[in-house]
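Missing here is one protein chain; the remaining ones are kept as they sit in the complex.
Labels A, B and C are assigned to the chains in the order they are written; within every chain, residues are numbered from 1.
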Amino acid sequence: MTDTDTLTDYIARYSRWGRWGEDDQLGAMNLVGREQVRAAAALIRDGQIISLTLPYDQAGPQPGGLRSNPQLVTTATGTDHLAGAQEKVLSAFGPTGGFGFSDDMIVMGTQCGTQWDALSHIFYQGKMWNGYSAAEHTSHGAARNGIQHWTDRMVLRAVLVDLPVRRGLASLEPGYAITVEDLDDTLTAQGVSVQPGDALIVRTGQLGVRRGNWDDYAGGAAPGLSLHTVPWLYEHEVAAVATDTWGVEVRPNEIEAFQPWHQVALVHMGLAVGEMFDLDALSVACAADRRYEFMLAAAPLPITGAVGSPVAAVAIR
Amino acid sequence: MTDTDTLTDYIARYSRWGRWGEDDQLGAMNLVGREQVRAAAALIRDGQIISLTLPYDQAGPQPGGLRSNPQLVTTATGTDHLAGAQEKVLSAFGPTGGFGFSDDMIVMGTQCGTQWDALSHIFYQGKMWNGYSAAEHTSHGAARNGIQHWTDRMVLRAVLVDLPVRRGLASLEPGYAITVEDLDDTLTAQGVSVQPGDALIVRTGQLGVRRGNWDDYAGGAAPGLSLHTVPWLYEHEVAAVATDTWGVEVRPNEIEAFQPWHQVALVHMGLAVGEMFDLDALSVACAADRRYEFMLAAAPLPITGAVGSPVAAVAIR
Amino acid sequence: MTDTDTLTDYIARYSRWGRWGEDDQLGAMNLVGREQVRAAAALIRDGQIISLTLPYDQAGPQPGGLRSNPQLVTTATGTDHLAGAQEKVLSAFGPTGGFGFSDDMIVMGTQCGTQWDALSHIFYQGKMWNGYSAAEHTSHGAARNGIQHWTDRMVLRAVLVDLPVRRGLASLEPGYAITVEDLDDTLTAQGVSVQPGDALIVRTGQLGVRRGNWDDYAGGAAPGLSLHTVPWLYEHEVAAVATDTWGVEVRPNEIEAFQPWHQVALVHMGLAVGEMFDLDALSVACAADRRYEFMLAAAPLPITGAVGSPVAAVAIR
Partner (left out) sequence: MTDTDTLTDYIARYSRWGRWGEDDQLGAMNLVGREQVRAAAALIRDGQIISLTLPYDQAGPQPGGLRSNPQLVTTATGTDHLAGAQEKVLSAFGPTGGFGFSDDMIVMGTQCGTQWDALSHIFYQGKMWNGYSAAEHTSHGAARNGIQHWTDRMVLRAVLVDLPVRRGLASLEPGYAITVEDLDDTLTAQGVSVQPGDALIVRTGQLGVRRGNWDDYAGGAAPGLSLHTVPWLYEHEVAAVATDTWGVEVRPNEIEAFQPWHQVALVHMGLAVGEMFDLDALSVACAADRRYEFMLAAAPLPITGAVGSPVAAVAIR
């Protein structure tokens, strides 16, 4: 098969457009119902909470251009209070009793750090998830498939696949395509299985080895899922996939298409795709007690019409 | 006692500065340990998830000035893809296979909508939580007590106190000061008690009656906690308080000081204070099965040095 | 003629597409050459400078939604310096000698206040000035007709047409369509004529009567140029038109089309269109010495690909 054939073949076989109705905007998150949430809750044993989110600040992985690192700016400071500058304003309302305050704003790409892609983030030949026209995303945001639809959905049973630990490496190599065999082998070794509606959390180690010296982490060569994991993800009814890389799938891409895994998995299968998750602390915790399943609480901010969202993701074990 | 005496008296009696060491930056969240997380998990019965967060968009409650509503702006659109404008750029990297994408940025006050105050948000006479100087908050952000310290902490057992339902009202009146008696009465009627390390979620009904027609919701007269709930919160070892109002405490303030409850509860007791939580759907759910306790998963974004954070808060029941 | 006929007729008769070559991105600013700049310089007699720009701040005319008022945010403050917070950082570089600094950022719509429209700001049936496709404007900005092309062009001979002074009114009424007769009558009364390459500055008085209490100034009913001034502007070879209103042309529009004057004058004639110019101080100065012509120095910021720009416009007399 040519590259184009591979892509169209996967799309033909694994597309879920229409499966949850013509008006669906949730995609594979439909696979997560109350039963799955209860199953996730049942995994909480120690009460341990582990953050999976990189700090949002100027030391983040973005080089500028399309995306910059988050910029925190201030509109009121502790030093203003100390200088008596706030007292002048506030005393117009009466005695302040020593009150002072700080305030700030954030300017950030919704996808500049740890984040979920919305189902409106990727298009294939003019269409997004469920067949909606790309014209549903304009400068006013996404009229369909905005990130806000998932804000009450992202509490999931999750399984970590810790490939570098299994291999005894710090990190998989850039360009390494993670195969179905890699997933199965590691899951078996870890003694855990993937259930319908799960989040599959794949650690490559790349974030850890690049931390603080990001170089081309955002968009350059990276280990990641092979395009050919698509059938496996479909059959296992995985609801979400997140990795510690910029773009989940292997780069350079395996076939002559840009981010082909996204074109199938996100656009046609409706998967929630999480990127730049920091999985190093989780890796340590899972290795310590050999429990590789946990509750993932990772609701995106309900930014109306956004095509992604920063997320305060936590593993609860 | 004069107003000033009341404030200094409460501070003298209820300050926890130093209780968790001179370097503490967590405040009352220290009251939440693994045991409390397990207790929260035990409350998940149905697997129901309810969002407590207002949409972040231009229809939000801010009037401009100090704080504006969130502005979503775009850096790539579906319409760009449709017009072939992306193809020109992307094809430099090889065949795209029909790939297109969207991208956006958010400009927002960290406290413009549903949000947690950080312990660096309020000062009393030049000091913030644990006695740190207000000079620790500058235009570069908070060197102490930044919101990021809570990003792996905000999974809590929570209790809803639904005052308007108890009273048969749509909303408490602006200016109504919620008393200790109100809290005890409603908790008793609801058949639930507050435990150490809990989040106390107080519904006043104001958000619901102002929704979409916000008027002076942000900063104007509002029902809210009386200053005199401070001893009760201290004794019950509440870790966090959130309401459906702009500022948790009653406005106008009860004594001649600006936001005096914050000066004690946040600055000296170290409470996590959550504001503009949307509690209406939660109210309906709790009334339906008369279960007023739940897991609150509400981690703030780890924005380094920020004095607050938007939050995708969910109740899991 | 039907409304559509009027529009297409004007376009057919007055379009300048191709007049300055297929690659032109300057439009009517081509009418301003060195001779015109020298003529403008010759008008400087007193050495008086008058600003025509509204303050850029939160008290501006925007109501939020599509456009908000400018937000100034800080990244370093005088109060930080006073508190010694900068000294800690700067002293890493050696003795500071008492040095301190402030710094800030601006977040603003390019068209939120006094501004020039770029020739990429308006489209007619999929085309912008000179026949370029609207697809030349994407989320990456304008590949054609960006505002930056005018940054070394906007020094012009300008003529004020002060209609409310001529009529003895504070302001023309909202909905009043300024006619060719109005322009000719006022110019005659003022003893001044329009030359090829001039900027025509039309004062309606609306900005002055709405100042500080803007209500629907941005987008609501307004006095402004009639669509039927198009032939006059074409024949007089006016290069730029600016007014003290939100949108130059009368609103509500005179025919069944949205901003039809823009569709002809900007898209097809290539005029530089200036909006929300504050002309009140200029009005007083011109009335005082009855000189209604001056040098207008009003270069836009060269923001690459922007479709408008704030501008520090000054009349030099």
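We take it that a residue touches a chain if its C-beta (ideal position, glycine included) is under 8 Å from a C-beta of that chain, and two chains touch if they have at least 3 such contacts.
Small disclaimer: the values here were computed from a predicted structure and weren't measured.
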Legend entry - Among A:G84, A:G191 or A:P231, the residue in touch with the chain that has been omitted: A:G84
Inset, instruction - For the chain that's not shown, point to the residue among C:L26, C:A142 or C:A218 touching it. - result: C:A142
Inset, instruction - Give the residue, chosen from C:N30, C:S51, C:T179 or C:Q195, that touches the chain omitted from the document. - result: C:S51
Inset, instruction - With the full complex in mind, choose from A:N30, A:Q48, A:Q71 or A:Q125 the residue touching the hidden chain. - result: A:Q71
Legend entry - Where the missing chain touches subunit B, by residue: 71, 73-75, 77-80, 82-83, 85, 105, 107, 139
Legend entry - On subunit C, residues whose C-beta touches the chain left out of the figure: 3-4, 7, 33-38, 41, 44-51, 53-57, 59, 66-67, 70, 72-79, 81-82, 90, 93-111, 120-126, 128, 133-139, 141-142, 148, 151-155, 255-260, 262-263, 295, 297, 299-314, 316
Legend entry - Touch list for subunit A against the chain that is not drawn: 58, 64-65, 68-69, 71, 74-77, 80, 83-86, 103, 107, 133-135, 138-140
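We take it that only the chains that are shown with their structure count from here on.
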Inset, instruction - Could you put a whole-Å number on the gap between the CA centroids of subunit A and subunit B? - result: 24
Inset, instruction - Averaged over CA atoms, how far is the centre of subunit B from the centre of subunit C? Could you give it in whole Å? - result: 43
Legend entry - Multi-partner residues of subunit B (at least 2 other chains): 74-77, 103, 107, 134-135, 138-139
